[in-house]
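So, chain A:
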Amino acid sequence: MSRLELISPEGLRIDGRRPNELRKLTAKVNVLSQADGSAYLEQGNTKVLAAVYGPGEPRQRSKVVHDRSFISVEFNIAPFSAGERRKRTKGDKRSLELAYTIKETFEAVVITTQFPRSQINIYLQVLQADGGTLPACINASTLALVNAGIPMLDYVCACSAGSIEKTPILDINYVEESSDSPDVTVAYLPKVGKVALLQMEARLHIDVFEKVVALGTDGCIEMRSKLDTVIRQGMQQLVNQLEQ
Partner candidate 1 sequence: MTALPELSFSVFQRLQPAEYQKRFLAQHVRPDGRGLDEARPTALTMGAISTADGSALVRMGGTTVVVGIKAEVGVPPMDRDNVGWIVPNLELAPICHPSARPGPPSTFAQVCSHRLYEILINENAPVIDLKDLCVEQGKACWVLHIDAVCLALDGSVLDAALLGMVAALKNLRLPEVIYDDETVTVANPEDGQEEPPKTALNLHHLPLSSSFAIIPAEDTRTSSASSPHMLLDPTTDEEELTEQRLWVVLDAKSEELLCIQRLAGWVEGADARCTGTGGTVSMDVIKKAISQAKERATYLQALLGDF
Partner candidate 2 sequence: MDNLRPLSTTQGVLYGADGSARFHMGSTSVLVSVNGPQSQGLGMRDEQEDRAILDISHIPISGTAGVADKHMEECIRTTFESAILLGYHPRTMIQVIAQTIKDDGGLLAASINATTMALMDAGIPMTAIVAAVTCMVEKETGAILVDQTAESLERAKSIHTFAISSARGNSPDPNVLLLHSLGLFTESELSHCQEAAVGATDAIFAFMRKAVSKKIEKGHQQDGDMQED
Partner candidate 3 sequence: MQVSTNEREFVLEALRSGIRVDGRKPLGLRTVDIDIGADYGHVNVRLGKTQAMVQVMAEIVAPYPDRPTEGQVIIHSELSPMATRNESIKSAETELTINRMLERIIRKSRAIETEGLCIVAGHKVWRIVINIHFLDNDGNLLDAACIGVMAALLHFRRPDVTVIGQEVTVHTIEERNPVALSINHVPICVSFAFLDDGQHPVLDPTLLEEQLCEGDMMIAVNAHREICAIQKAGGLGMETSQLMLCTTVALEKGQEITEMIQKALAEAKTKML
């Protein structure tokens, strides 16, 4: 019934990747001069810009927490980011949930008790969406937070995974995402060895589920080294600038 051959007989996916292969990742920190920390991240054709402001004084008094800072996440997806123009870009439930999920994830990882009575803002702008928006946003946020010098327990590395005809696949793109394949997002803390976020849609048998989560976790570990390289490169650049 398959309208589209998602895995070729040779075992290659629609964009030529092997099942357990991540998409090409390019990222850069310090891309915005105004923000305290920023990052631009491309994961395949998904392109995300993240900016971090703070810790600073909370804009709303009522939100102040006396013993820690709180994180506010604003997520915006450009109307031209996907195939069809999106009419409602802000405030729809999907975007709100995404922002809420990211906030919850980072509130547990950022050492918020260092900055009582303050607020940390994370702004996320999706420029191009080709599947895996949530993991890309989390990775970009991690980069931007590190870039802003905000202390965290660990990198939060995120990766999506799915399953096509019982073959677990890593880092799914838009075509795979919209093909009724299950969509699992894992965010992992590699040093601690714990899962920070797990989200899944559509049906997946328990036996396959274990394999998919394991694959996603492996993807996250691989993602960590990539993010680490990006951070180090950014830092090196800064050092070079200072030396000049």
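Selection rule, in plain terms: all candidates are chains of the complex that A comes from, given by their letters.
Here is the rule we use: a residue touches a chain if its C-beta (ideal position, glycine included) is under 8 Å from a C-beta of that chain, and two chains touch if they have at least 3 such contacts; residues count from 1.
The structure displayed is predicted, hence computed values, not measured ones.
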- Query: For chain A in this complex, which listed candidate touches it: 1, 2 or 3?
  - Reply: 3
- Residue ranges of chain A touching candidate 3 (in the complex, touch as defined): 93-94, 96-97, 100-101, 104-105, 107-108, 180, 184, 188-189, 192-207, 209-210, 213-214, 217
